[in-house]
Every structure is written in C-alpha cells, then in structure tokens.
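Scroll down for the structure; my scribbles are underneath it.
Shown here: the complex without one of its protein chains, the others still in place.
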Amino acid sequence: MTTERQHDTIDMMLNMGPQHPATHGVFRMVLTLDGERVLDVTPHIGYLHRGSEKLCEGESYGQVVTLFDRIDYIANLNNELAFCRAAERLMSIEVPERAMYIRVILAELNRVASHALFIGTYAIDLGAMTPVMYGFRERERIQNLFEAVTGARMMHNFIRIGGVKEDVPDDFGPRVRQLIGQVREGIEEMDRLLTFNEVYLARTRGVGVIDAATAISVGLTGPSLRGSGVAYDVRKDDPYEIYPYLSYKVPIGENGDCWDRYYVRLQECYESLSMISQCLDQMEAGPTMVQMRRIARPPKGEVYVHSENPRGDIGVYLVSDGTDKPYRLKIRPPSFCNLVGLAPMTRGSYIADAVAILGSLDIVLGEVDR
Amino acid sequence: MSLELMDVVWVSLWLFTLLNVVAVAALSLVWLERKLLGRMQGRVGPTRVGPFGLLQPIADGIKLLMKEDIAPGSSSRVLFFVAPLLVFVPSYMVWITIPFGRDLFVRNLDLGLFFFVALSVLGIVGLVLAGWSSNSKYAILGGFRSAAQLVSYEIPIIMTILVVAMLAGSLSFHDVVLAQDVVPYAAVQPLAFGVFLLAGLAEVGRTPFDIYHAESEVVGGPFVEYSGAHWAIFFLAEYINTFMVGALGALLFLGGWRWPVGDVPAAAGVALFLFKTYAIVAVIFWVRATYPRMRIDQLMSFGWKVLIPLSFAAFVVTAFQMFYGWPIWMLTLLSLVILVPPIYIQLRWQRTPAMALAKHYAEIAVAVHAQPRPVPVAAVTEAHAAPGTEDDA
Amino acid sequence: MAIGGDERGAQGLPLFVPERWDREKAGRFFDSDEHGGESAGKGNHPAPNLIRSAAPGVITAKLDQLAALGRANSLWTLTFGLACCAIEMISTHMAHHDFDRFGIVTWPSPRQSDVMIVAGTVVKKMADPIRLLYEQMPDPKWVIAMGTCATSGGPYYKSYSVVMGVDHIVPVDVYVPGCPPRPEALMDGIIKLQRKIKDDAKGEQIDLLKEATDDRANA
Partner (left out) sequence: MTEQTPNPPGQGDDEPPAAAAPVHRGPPIVIAEEVLNERGERTARLLAEVVGPHAQESGGRDDLPWAEVAPENLLEVARKCRNSSELALDMLHLQFAVDYEDHIQMVYVLFSMSLDRKAILRVNLPAEDPKVDSVVGLWEAASWYERETHDLFGVEFGGNPDLSPLLLFDGFEGHPGLKSYPFNDYQEW
C-alpha cells in the first residue's frame, strides 16, 4: 500500500454519506481518490447531533437515564450502567449485590447482542448477505429476554440510580441458560461461515493496520485498541460491579488490522456468555434497590467514572451543584474517539477498504454525535 | 436470397416469443433468488403477492414501468437513455441461437459460439456509457470497474468455449450438444467447467465478483442514477445474463437437452435443459448467500494470475490430447491434476496462517481470575439519607 | 420559496435554511396540471409516464388501480437509517420479521426507491440532505415517519438542533408511533400505506379515525 501517485491525474473527491449504505447511519466521509486508491479521508459528523449533553442539564437525574438509553442505541443497558454508576459514586451509594449481578448479566447480554449485530453488519459491508440475518436472529432472541425482564425491546430504562427497577422474573435463570446455549450456537454458526472464509480473510487481513502507539495517541479503546495488542479492558484494569468475582479472558490481537478487531469481538462474545453463566451460578436472592429518596440529589462535587462498553471505554464526567439536575454532564463517547483513528488507518488503501475499516470500528452515530 | 414478407413475419413472431420466454425466465429468476436466499438466511421470502409470492416479480415490474423516469439534469441525455438498450439488446440477441430443445431455436447458427462471444462483449459498452452519461461519481467508478472486470473475465470464458469447440469440432450449439451423448464435457474437462463457472460469475457481476455494482461501496454503480423503466431494463438484462450463464453451462458442459437420456420427446428435453440451467443458477445464488465481495485489485489478480493461466492450461491439455489421440479419460485426469493445486493453494494460502494466528491469539489472551467473593451481607445498605418527604410530592 | 433546489449553494451540500414546510406551496408538487390535475388533494399520485401518456382517458382509471396494486406490493425502501429507530427498522427487514414477505426490499439509491422510512431523530444539519433525498426519489413516492422523533421531535424537543418532526421538511404519509416502534408497529404502518395507495387509486380515502373508534368499540 502506498500513497504515491501512480499517474499524473487530478484527484477525485468522492462524498460518501450522509445517506450511504456503508456508513452505518448518517456519517459522511469525503474521500480524496486517485483512481481506486484513497489518498485522504475527511470525516464529517454532526448529522445526528441532538444535544444530549445539554439536554441532560435540564433533566433530573432519574430522567437522564432515558437519554443515555438513546445515546448508544445498540448497547442501551451498558450506557444506563455507565451513568448510574457515576451518579452512585457521587452519592456514595452501595448497590445491593443482587442488583449488581442483574446489571452485569444484562450488560453482558447486551454486549453479545451488540457484537452479533457488528459481525452481521460488518459482513454486509464486505458484501456477504447472510451473516447479518444470523446476527439479527441472535439479537432478536436477546431482545426477547430483555423484553421479559425490562418491558422494552430497546429503550429499557431498567438500571436506575441505586439498583435496578425491579427484580427479574422467576424463570430468569433457566431462561438465560437456555438463551446462552442458543446464542452460542448462533454465534458459532456465524463464526464458521465467516472467520476463515478465504474471501473474508483476503478482505480483512492486513487492511486498516494501526499500531499500538498510534492507537493510544488517537484514543482508541475497546476491541479496536485490543486488536492492536494493548490488553486494556476497564473490567480488568478498573473492576467495577461484580466483575472481580468472575474469571474470564481478555482476548487481544497483535496486528491491529480489521480481522484482528473482528476476531477480538467474536471471542468477546464467547467470554461474555461464560461470564453470564458464572453470574447465574453466583447470584443470590436479596434486595435489588437501595432505599433512597425518589429524587436523587447528589452532593456538590465532580466525579469521573468509566466502564467498558461494547464499543470501548465509555466515561461519564458528572459535575453536580447539589440540585436535582446535573450541572454539567460530559460523556466520553468511545465511537467518537475511535472515529479519530479512521483517517490514519484509511490513507493509502482502496475504496472498498475504507468501507471495511469504517465497519471494523463499529461506530454508532448516536454516540459519535450525541 | 430474397427476403419474403412471410419470413419477416415469422422471424418477428419468433423474436417476440423469445423475448417473452426470456423475460419470463428472468422474472422467474428474480422470484427464485428471493425465495432461495430467504430460505438460506432463515427467512421465507415473498409470500404475500400471489401463491408463494409468485406474482412478486410481476408487481415489481408493473411498479417499475409506471414509475417516473428521471434523467439527472447534468446527465448526457441521449447516451443516458441509450445505455440500457446497449446492455439489454446483446444479452437478448444471444438467445437467438440458444437451442432449448432439439428443434427449439430461432436460428441454428453455424457460428453460434462465436456469435455469443461477439455479442456478450457488447454489453460492457452499455455499462461504461451508463456510468459516464449519468454524471455521477459512483456511476463513473462503477462504469470503470465494470470495464476492467468484464474485459478481463471475457478471456477465460472465450478460452473455455474454445476448449469445448475443439472437443466437439464445431462452433454450433447444436453440434456441441450432440457430441456429448455419452459423457458430458463437465466430466471430460472439469478444469474448463470450473473456470467457466467462476468467470461466468464475474461476467454477470454476481457475488463474490459484484464489484461494479457493489451496494456498500458504489451504491449500484452504473445504475445509480437510473429509475423506473430504464432501470428495469438493466435489472432484466442482469437476470437474463445470469440465466444465460446457466444455459451455456448446461449446453456446453452438461449435455443440454440430451445427456444422459438420449433422444426424448421435445418437452422432456426442454425440461431437462431447464433443470440443468436452473441448477447452475441456483449454485450462483448459493454462492451469493455465502461469500463476501472481493476487492478490485484481488479480483483483477485472481482473473489474470489464476483464471487466465488455468484456462490456457485447459486449452493446451485438450490440444495435446487431440493431437496425440490419447484416450478421453486421460484428458479428465490431466485436467483434474491441473485443477487440484490451485484450489489447494488458494484454500491454504489464506486459511492456514489465519488459523495459526487464531490459535496464537487464544494463547496470548489475558486471563483474569476471579477473586474470592466476600460473604454476602443480607442487610440493606442505607444510603445517602433516610427517605425524605419534600421531594416525593 | 418552492420546494425545488433553487436555494442550494454552489458548493455541494448547502447550508440549510430553516424554512417551514408549507403545505400550500407544497401543493404545487401534486396539484398542478402538469402533474395530473384531476388528482388534486388525494395524496401522492402518479406522475406522467409512458403508459399514461400513450393511453390517456377512459382506461386510466383501471390502469391506475392495477398500478396501485403493483406499487402497493412492491414498496422498495430507501436504505436510510437515522438513529435508534433504524435498528428496529433493520430488525424488521431481517430474518425474524422478514419484510421481504411483503415484497419490501431496501435499495441504496433514492432513484430506485419508493418509500423513505425516516427512522430516527431529524436534526437541522440533516434536514437538507433529507429533502434532497426526497427530491431525488422518482414519483410516486411515500414517506413514513417512524418513531416519535421523526413525528414530533420526541424526547429531544427541547434541543437546539432537532427538527420538530420530519413533516416540516417533507410530506409524510404514515406516522408510526413508538420510541422506537416495534417491528410489528412498522409492519402495521406499511400495511396502512399499502391500503392508502390502493384506496387512493380507487378514489376512496381511509377514515382512520373512524376505523380506530370502531375497533375500540368492537374490542
């Protein structure tokens, strides 16, 4: 791969998006092309900028959870968890253990759902039609469970400050175990169809390489960073909830190419499923919500809490002035930071690679633009 | 030879019938593709329109014909509207010489194979024109891609057709079928059959070679600006071409309407021919459901470095067999011997290192071990304050 | 100002001029003689096309119904997801719910699409591209506003950058409520749209309000 010009020609500017099948929403990138080769890429975002951070300043703490649902709309429960942990840290609340187990089970299930969706949509970026159907089938199964537990398919508003909204249904344990088995089979099916497929390997290996130093400098986190060989996982390095009591592996790659990022996510699915069954083994009966005032009113102060989202390291910086509304709430959106890495990865590749690289970053525009 | 009025009428009638047959076949492919893909993907495909969704392509057709036909203001209008015809007419003309059965053809041209080769190249002009005249960047990218792709994959197709022509000793489809009475050429020359199928996939722009109209890259390529009836013509031409590859495969390599039953009534022969054709088409759809898309440079290197040498090898092997009069099974053996190494290399070249890497990643994954869990405290944690009253109102 | 793209700047995607969708002015689109005068006020009606111009007059009524039947059963949607609702829209297309049963497939280019499902929050920066996409779609075309955000701004109505419903930008045929709507709700919306298309061609109009009241009375 080289960015050297092969012929003395005029560059072509190709505008991809905001409506383009491969941009995963309303992302727009302007490619500077020399034939099929990408000389430069200029990302443009903001086509879904809803001003969530500003809106959070006008809502009470309990209402902010609903906005967090809609920021990363593929991993809703992980987002709720991120905010609730920040508010709880500020209020020095200790969440009951059962609530933490429920939170972790749901968050890990949501991680699997998100990764299943990633594998599917990534395959469709590369031109394979079938894995996306399988991915959504698994996601649908997980969503059915969410619906049974939280009452909603996507916007759950289930994890609240101080615990969870209510206890899980009686048949939760057996249902989740059955679900784990089904989802594992489904993921394995996608694995068999895609992982060592020759065309897939040719399209992803050695494409979009980013080394660890650059990845850290541009702020990549999550599977995108682990694909480059940095074993940084908030669950491991800054354990929260009941993650210290679970055994798992943090899969990492070495080459930092698209295939590594994909493979890390695939392995994370399996790890998450095993974590869920450990949680089910350990979970005991108990309260699921602390006794606290209905309207949360954290003390004046600031707190920064981060946790591991499917897309990376989500952080919530909460500035409270002692009232029932946050004074300032800043989200560290992992997709936003990962997207900064798009330009260094893409330069010198082909148009088709640009699509593959963008897909391998697994961005969610709701989170990029907020 | 003077052209009689009756001749003109007959030919027109034949052509009209052929047009309808081909159009119906193409529509049936649309339905078959949606149903087959649906089944392979755990869905059901169209069910609402007609029994089993059979009328779905008809509904699509009606809608497309009645839709507004837009030419972008900046397009080159004449070329923009001529391009679909340039794609459609050759792909339809080829059918003139295709025998559906022993006596079922419009004209049995002595140079039928040559006629096919000559016409199938013409479609490229239409695609490039469509890309250029749309004045859209996606369209022009798609047009260039189609030119590069189709021209390179034309060569292996021609070489494999030459192999068949050598074996049969004729350039007429009719004679080629008759020559396969005992053993079909797919068994005689598996190498040529394999090359033909792969190059045929690329020739009609099917996955994994659907680069020039890749949806996630160039959004439909040369067709991106077309709407309504003109787009429908492209769509139809694409499916006619797919059907064409199936039909060619059936005629050249699977013995058309004869093998393995010999002389049967015309209707049975046609059924046999259609069965073979649809089988090949189903394989094409199957591949579509399975494989991702290749990249343009990989596609070109696969064409020039793998398929073209292989097709030449098939040609040379056949020539040797005919020159020295080796037994026919020798040819099968030789072509299989040539076919095996590239398949093996192609499979192992990517897969083995990737599997080794996956094993390596499983080893270097960082294991996190569970800490002992403290004895759970049953007491409810009191936090922040006792339940207040002032906020709850 | 007309709906056409005259106000667009010289450099590519233009600066968006917040301008309320004006139904009276928009009527030009559908009501003028140029676009089939007899169909005024009946929603989106077919634009002039080959067959209509070749065979005008008596047979067009039946032809319209046939066309409506074809159109209703072959609604190709634009691959166009904005926000959260897009995930549910894609879910509807995928294996479990399978939109393909209704003959609905997504198409990436607006030129080949019939329906634009506006799935998600419309922000002011996106408003102009949406209008552009709508204009690029050939007639007859329909718009479904999916979810509360596309209907009215939804939970983001207080925001400085959110459009209070996509009907400020393009005319909407079917509103699907929900945040996000379930796939079943979207399917219901599509079926409503199919009925609308067929009934428009017959010259009838669905009284959804009456229907809903009847349903409630029967339930």
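So that you can tell them apart, the chains are marked A, B and C in the order they are listed, and the count of residues begins at 1 in each.
Going forward, contacts are C-beta pairs under 8 Å (C-beta built on N, C-alpha and C of every residue); 3 or more make two chains touch, one makes a residue touch a chain.
Bear in mind the structure is a predicted one, so any value in this text is a computation, not a measurement.
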| item | value |
| --- | --- |
| Given A:Gly17, A:Gly256 or A:Pro298, the one touching the chain that is not displayed | A:Pro298 |
| Of A:Glu53, A:Glu147 or A:Glu166, the residue in touch with the unshown chain | A:Glu53 |
| Among A:Ala123, A:Val149, A:Val218 or A:Val250, residue touching the chain not depicted | A:Val218 |
| Candidates A:Gly163, A:Pro223 or A:Gly315 - the one touching the absent chain | A:Gly315 |
| Touch list for subunit C against the chain that is not drawn | 15-16, 18, 20, 124-125, 153, 157-161, 163-164, 168 |
| Touch residues of subunit A, complete complex, unshown partner | 45-46, 49, 51, 53-55, 57-58, 89-90, 92, 214, 216-219, 230, 232, 237-238, 297-304, 306, 313, 315, 317, 319-324, 327-328, 330, 332, 336-337, 339-340, 344, 369-370 |
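The definition used in the following text is that only the chains that are shown with their structure count from here on.
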| item | value |
| --- | --- |
| Separation of subunit A from subunit C, taking each centre as the mean of its C-alpha atoms, in whole Å | 32 |
| Inter-centroid spacing, subunit B versus subunit A (mean Cα positions, whole Å) | 37 |
| Sequence positions of subunit C contacting 2 or more other chains | 79, 94-95, 108 |
| Sites on subunit A at which at least two other chains make contact | 15, 20-21, 133-134, 137 |
| Of subunit C, residues touching subunit B in the complex | 46-52, 66-67, 69-71, 73-74, 79, 94-95, 98, 100-103, 107-109, 111-112, 114, 136, 138-140 |
| Interfacial residue positions of subunit B with respect to subunit C in the complex | 34, 38, 41-49, 53, 55-56, 58-70, 215-216, 219-220, 223-229, 231 |
| Subunit A-touching residues of subunit B, taken from the complex the two chains share | 37, 40-43, 137-138, 141, 207-208, 210-211, 214-219, 288-298, 346-347, 350-351, 354-355, 357-358, 360-362, 364-373, 376, 378, 380-385, 387-388, 391-392 |
